[in-house]
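Only one protein chain is missing from this complex, and each of the others stays in its spot.
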Amino acid sequence: MTEALALDLALLPPGWPLVLAGLLAGLLPIPIAARNVGFLGLLASLWLMFMAGGAPVLEPLDAALAIAFHLVAGAGLMFAAAHEDRIAIAAGLVATGAACAALASRSLAGLMIWTEVIAIASALIVMAGGTQAAIRAGLAYLLLQVLAGVLLLVGIALGSDGTVTAGAFVLLALLIKAAAPPVHGWLIHAYAAASPTGSIFLSAFATKVAVIALARLFPGEPALIWLGLAMAVLAVIPTLFESDWRRLLTWAVVSQLGVMIAGIGLGTAEALDGVRLLAIGHVVYATLLFVVAGALEMRGGKAPAGLRPFALLAALTIGLPGLAGYLGKAVIGEALIDAGLGWADIVIVVVGAVVFATAGLRPLVEKFGTPGGERLSLREGAAALLLVLAGLALGSFGGALSPQAEAAFHATPLIVQGIALAAAALVMLTPVRRLLRQRPGALGALAVPMPSWVIGAVQGFGRVGAALDAIGGAAAGLIGGGGRLVGHAAVGLARYVSIGGVGDGVLWTLTVLTIVLIVSFG
Amino acid sequence: MIAQNAAVLVVVLPLLSAPLVALIRNPAIAGAAALVIAALDAVLATLLLCQTLDGTVISYHLGNWAPPIGIEYRIDLLAAAMACLLSYAATLVALFLPVSLQGAVSPGDRPRLFAAFLLCLAGLVGIVVTGDIFNVFVFLEISSLSTYVLIAMGAGTDRRALTAAFDYLILGATGATFFVIGIAFLYVVTGTLNMADLGERMATAPKRAILVGSSFIFVGVALKAAMLPLHRWMPNAYAYAPAAIGTFLAMTATKVAIYMLIRMSDFVFDTPGEIGRVNFAALLPPIGLAMLLAGSVIAVTTKDLRRLLAYSSIANLGLMLVALGLGGVAGIAAALVNLFNHAIIKGGMFATTAAVLHRRGSTRMEALAGLSKDMPVAFGLLVLGGLALIGVPLTAGFVSKLVVIKLAFDQANWLVVGGVLLTSLITVAYIWRIVEAGMLAVPEKPRPRRDLHPAFILPAGLLGAATLGLGIWSEPMLTLASRIAAQMIGTAP
Amino acid sequence: MSDLVGLFPYWAVIVLMMTGLYIVIAQGNLVKKLIGLGIFQVSVFVLYIAIGVVDGATPPILSPGFNSYSNPLPSVLILTAIVVGVATLAVGLALAVRIRESFGTIEEEDLLPLTMPELPPDGEARS
Partner (left out) sequence: MTTADLMLTAILLPLAAALLIALAGRSPNLREAVTLAAAAGLAFTVWQLIAGFDAGTAPTIALAQILPGFTLMLRAEPIGLVFAGVAAGLWGLNSLYSIGYMRAEHAPRQTRFYACFALALSAAMAIAMAGNLATLFVAYEALTLVTYPLVVHWQTEGAIAGARRYLAYLLATSLVPFLGAILWTWSAAGTLDFTAGGILDGKLGDGALTVLLLLFAYGVGKAALMPLHGWLPAAMVAPTPVSALLHAVAVVKAGVFTLLKIAVYIFGIDVIGRGVGDVLIVIAAASVIAASVIAMTRDDLKARLAYSTVAQLAMVTLAVAIGSPLAIAAGILQLVMHAFGKITLFFGAGAIQVATHKKKLSEIAGIGAKLPLLMASFLVGALSVAGLPPLGGMWPKFLLLEAASARDLYLLIGCLGLSTLLTLGYLAPIFITAVFGKPGAEDPHALPHDDHGHGSGHLPLLALIPPVVTALGCLVLFVAAPAILRFVAPAIGLGVLP
């Protein structure tokens, strides 16, 4: 492993300008400069990755994903307004750079290193939310990610002498990082607790790198299909009842990850390309939704005039063919059908439709009732526009990225998707939606494990520590006391022998004489 | 002429000059005279050492009476080395004795103190030099009587010196009498008093009488060597005597007793298990370890620095006895290394304590506050001596401790190994009391910086340098000790 | 029975020795302790002299007509021992006088509390 790692480190990974920019942004006190440094870093990184010539480090699909990461970082920079976002910006840039480097790393060790960097940066973003909940979610996030990192480390260490269990460790680690159930709770709490800017950065790379790693290392694991589908269905149900837009979106993210994992489970070339396309598409439309939701949340729920069209476009990007969301899901669907799992394709389409309805349409209808928020700033508009155009570009030119993409434009997938979207619209645009009563934090209990559990577990060790400390203290007291007792006894005996009248001295002389005689005679 | 008669002159010189010094009126001149005589004695002793270095044994017949009838002064390497130790100690102490007595002893009494000092020196050197066992008793009495007087002279600063002297007198006289009884038994069955001759005749003598005689002698010497149950006199004697005298006693008194044990070890007490001899191997290690423990434990609780050093001396004596108990050439060599090193270390510390007493008037622990600021050199020497007692590397103490433990390891005597190592922990405790009292305690009123009086610098400094020097370059000490031990065991008559 | 008579001096030595030691151990008065010490030393003198005796021999002074003399050596040794005994007694008594001056008593029970090691030093300081 050390040789591969040494090789990896030999040449600087692609994302390094971003990491550098992030570090500088974090340490410079003035916010404006932080954003400019960020933009510079972005441009430098893009130029270095594609324009600087030399063999492209990444294959086309991964390159596209890297570009998507850069777009998200750009949107995040534009969206970030206030001063206290400085930590989020800095950590976001570092994380984006690390994500690109992770994509480029060849050895498992390289991947592990950069995923850890992402974990640390993301934890910082979450904690930058500032609320007590954000700190707890951030710490829980960090602990779980580090646990995954350690499992990965163990896998690599075991792997180096070829035992079979090494693979299991690596798989478990990547599943944790990809927020597979039953460990998906950290993502829900983290994204919900982060600041609006933070959530934009988080939505992009945190889980996607893990998914790509899974695709590279474990294609065709049958168990993953079932896990993926279960995850998709399980995560989409709470979206029906959740009223808080951001929490709703996090559930949607988890369900889309389920779809991707199902695709990886299938393992055919078509499915894997579908997964990568969905990943890129999901990065774009999820971030767009977070931008819109963030803009709304920043204005306390009062929607500014210019936001509604972007909300509509965001909703369409989720599933409308020709835009970002549709392409990946359709290809995966086709791959499933080719593999004889037609029903799985239906499940994916239905889940897609539900996400389209709950994450896109319902907020569009319900959330924009109270106008009057201060005007949409130019920066926020630009960020949203950038993502919409990216979605459009991906939707239409997706075919160029991979030969499998044209499968999405066959008749059947288009028709099925059309029907599903129509049904979703029907439900959401009519009073039928009121049947699904909404309240904030609905089905929150499903977001297992809770941050309090994770932190509680680690602090539980603290209580063990307190107990150990007490035992140690008691033992020390005991030994100390015993020592003092022996000390006093010894001093008492020694003084008895040493201090007293001269007569005792002579008496002792006689006793010694008798002892010497006895010993010598004996 | 001087060279041949050095053997007897080394005793006669201080013996005859003592009354003359007593007659001098002016204390300063008397002090100077004492110093000169002690220095001359040291020269004579060094002469003897040079003559005996190559293994020759000088035999001087008093009054030309041939042994075993006449009294013979047999000087081998051990005797010469001990004579050097005694006379060097006397010279060093004589350097600061006059200054140290100011405020402690009235000027009128001082000449008599110097006379007693010289008498004590004569007695001790006599014990070391003579080859006749009764003559040892006579010199023992001479040195003891003068020691009682010297201790009593400490009454100026602490009246308890009187009772200390009285106790020591009673116990000392009892011990000496036991010694004489022992000689009587040995004389009855062997008919001779010459130690070398005694050794040969004892092999064929009736066992029980020899054993009783040996036991009496052992108890007599044990009392002089302050072995554990009989050490009652020593702390008071060292603590209440005038500081300079305390230094002299610490370097010599009990050391001579250990010498007597070694000298008679090859005829009075011998290899374990042999009927008729005191069983060293069974007796000495336990007593030694007990002394190590008791001495260290009480040292931790004493209130006065000089009593602390006295009890520490008991502990170090225990270490010597342990070494002697392990037996063989290595055992005696280890005991001798400990003897010489401890004399140097403890001499240095007592001399420094005398300097502190001279400046501050008291050696109680509270009086040491702020020592590191206004008497840094003195404090440095005390700490150096303390580290040597603990057995920190690069000090003489480390060498002496190492020699004993290594010997115990080679004999797989785990009791001794564990005992010596553990008791060195208690040593850390009482040495660090000195450091904390001197460095960390805050004095009520800060004192101006007035370090050791010049008279103390040479002796305390020399001994301190020797403590460090012998720790780093211990080769000369080790070869001397092993050569003596080889001569003892090898050429036993 | 006859050797019992022959051993008479040795019995005397033992009796004297034990009484001497007993007085030193049991008596509180310092002067009495010195007397006990003196008795103990006398017992040794008797022991040495007893050793030197030869049956039927004349005391060891050269005189014509006698050819067997008892051993002169023990007697000579005891001469020295007597001198030592006297000197010790003298120093002891001198100390007893000084202790009486300083402490006002020569009874050991009274002296012990005055001479406990914990007490701070108070001397008869003379310049």
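The letters A, B and C name the chains in turn, as written, and every chain counts its residues from 1.
As a working rule, a residue touches a chain if its C-beta (ideal position, glycine included) is under 8 Å from a C-beta of that chain, and two chains touch if they have at least 3 such contacts.
Since the structure is predicted, the reported quantities are computational estimates derived from the model, not experimental observations.
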item: For the chain not depicted, the shown chains it touches; value: A, B
item: Option from A:Gly138, A:Gly198 or A:Gly352 whose C-beta touches the chain left out; value: A:Gly138
item: Contact partner of the left-out chain, one of A:Leu158, A:Val427 or A:Leu446; value: A:Leu158
item: Interface with the unshown chain - residue positions in subunit A; value: 1-3, 5-6, 9, 26-27, 29, 87, 112-113, 116-117, 120, 127-128, 130, 132, 134-135, 138-139, 142-143, 146-147, 149-151, 153-154, 156-158, 160-161, 163, 458-459, 461-462, 464-466, 468-469, 472, 475-476
item: Interface with the unshown chain - residue positions in subunit B; value: 387, 390-394, 398-399, 402-403, 405-406, 409-410, 417, 421-422, 424-425, 428-429, 432, 436, 440, 471-475, 478
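The rule is short, and it goes like this: only the chains that are shown with their structure count from here on.
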item: Between subunit A and subunit B, centroid-to-centroid distance (C-alpha), Å; value: 79
item: Between subunit C and subunit A, distance of the C-alpha-averaged centres to the nearest whole Å; value: 100
item: Subunit A: positions in contact with at least two other chains; value: 499-500, 502, 504, 506
item: Sites on subunit C at which at least two other chains make contact; value: 21, 24, 33, 117
item: Subunit A partner contacts - residues on subunit B that touch it in the complex; value: 166-167, 170-171, 174-175, 178, 211-212, 214-216, 218-219, 222-223, 227-233, 235, 277-279, 282-283, 293-294, 297-298, 300-301
item: Interfacial residue positions of subunit A with respect to subunit C in the complex; value: 499-504, 506-507, 510
item: Footprint of subunit A on subunit C - complex, ascending; value: 21, 24-28, 33, 108, 112, 116-117
